[in-house]
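Moving on to chain A:
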Amino acid sequence: MGIARTMIGAGLRVLGVAGLATGVMAGAANAADTIKIGVITDKTGNARFYAEPVLQGIMLATKIANANGGVLGKKIELLIEDDSNKPDVSASKAQKLIDAGVVAIISNSSSTATQQAQNTTIKTLIPQVTHNGSDTLTRKLDNKCFFQIGPLGSIQIRTLMAYARSKKLKTASLVTDNSALGQILAKYFKIGLEKSGVKVTVEEVIPAGSKSALPQMQKVRAAKTDAIFVAGVLARENTLFFRAYRQLGLKQPIMGSFNLSIPTFLRTAKGLMEGVTFIDAMDPAKPEAQAFIAAYQKEFGKKPFSLPAYGWDDMNFLIQAIKRAGSTDKAKLCAALQGSTGWAGALGAKGTAYDFSKGRAGFNPQGAVVRVIKNNDHGPVVHSGTK
Partner candidate 1 sequence: MSDLLELLVSATASGCVYGLVALAYLLVLRPTGVVNFASGEWAMMGAFAAYVLAGMLEVPTVVAIPGAVLVLAVIGWATEWFTVRPLVERGAGHLAPILALLGMLVIYHQATLLVFGGENYPLDGPFGFNRVELGPFAGTSQSFFIIVMTAVIFVAVWLFFERTVWGKSFEAVAINRRAAALMGINLRLVTALSFAGGAAVAAMAGLLDGPRGSVEVNAALPFAVQGFSALIIGGINRVEGAILGGIILAFAEDLTRRYVPIPSGLALGVTPVLLIAFLLVRPTGLLRAKEAG
Partner candidate 2 sequence: MLEISGLTAGYGGVEVIHGIDMTVETGETVALLGPNGAGKSTLLAALTGTLRRRGGKATYDGADLCSLDSHKIVAAGLRLVPEGRLIFGPLTVKDNLRLGALKLPRGGGRSVEERFDYVYDLFPRLKERSTQIAGTLSGGEQQMVAIARALMSAPSTLLLDEPFLGLAPIIVGEIQSALGALKKEGLTILLVEQKLDIALSFASRAYVLVKGRIALAETSEALLKRDDLSTLYFDLAEDA
């Protein structure tokens, strides 16, 4: 990466965000005339690398809505609060936003922080939207005004397993790292694989801070399984995995979690990931995704990965419901959100749409996709759905 390009890139990014900020704040001149929407995001904690690109999508959707005349004749005003991915802070920020008169809250933080914020939003039944995919978020509390955008973790796993079945795998190796999330994902992968009749014959862990993954990958090579599943979430250790895979001349298909959709890998494991398949929620062939991609490209001068699309859907989900409710009254808005059926966002496989009439996690279970890395980029969808 050249300095010139990097610097210009950084400059564009800064300008872009600044431009977005002015677009978002344009309506703030007369606060009474705006629709206030709260965002709880992680700007300083360990979830910020996911949260920051998502926030971009939220701001972009807001800017475009405001440029098109706003909603119900009013501009949208974003009130953004940082919770550092700390649950108690998240809850108190939710209260702060409610006190400031927001009509809804978007949670852009970890599942634990989002769960804790629900304890506040449930008291006033203020609509709360998140794209966090944790399955338990709608289970622990009967919060009628809490909604989830995007594929749940269980759908992601089922989609990957359906893909595995389509490949008629008999055996698989499972490689992860020693992070909490990596361990949990590996557990779900294993359960899913065994349910699908795929025998997991090797399970390897690449501990954080390892200098090489060669010993583990030699064991994987010796086991000669039909495929290798990667459940690790640590970028450095996953890079060691890909490097050892190449060094040892392995040829089996690699199937990975949603985590591999993070663009970091295209840089740290550059050229090592050709043919790797991974779970994603965005299908670049879907018209609504293309609309988002075009808007993003116009704003930032580069192609987006899927993360900003989550924020884009968060915001557009709220906007379409406010329009249908014809009001920002929280009860009416809540009902409109519940009644969102057939609304298609940027996320989801081509031809799928959200449906919140049957549950508060409205992502179409057939909407998650498996994509393949091609030319060191996120390539086309090779599989979608859980069947």
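As a working rule, a residue touches a chain if its C-beta (ideal position, glycine included) is under 8 Å from a C-beta of that chain, and two chains touch if they have at least 3 such contacts; residues count from 1.
Quick note on selection: all candidates are chains of the complex that A comes from, given by their letters.
These numbers come from a predicted model, not from an experiment.
Listed candidates 1 or 2 all sit in this complex, but the one touching chain A is 1. Those residues of chain A that touch candidate 1 in the shared complex are 1-3, 6, 46, 48-49, 178, 203-205, 207-212, 214-216, 218-219, 222, 235-237, 239-240, 243, 246-248, 264, 267-268, 270.
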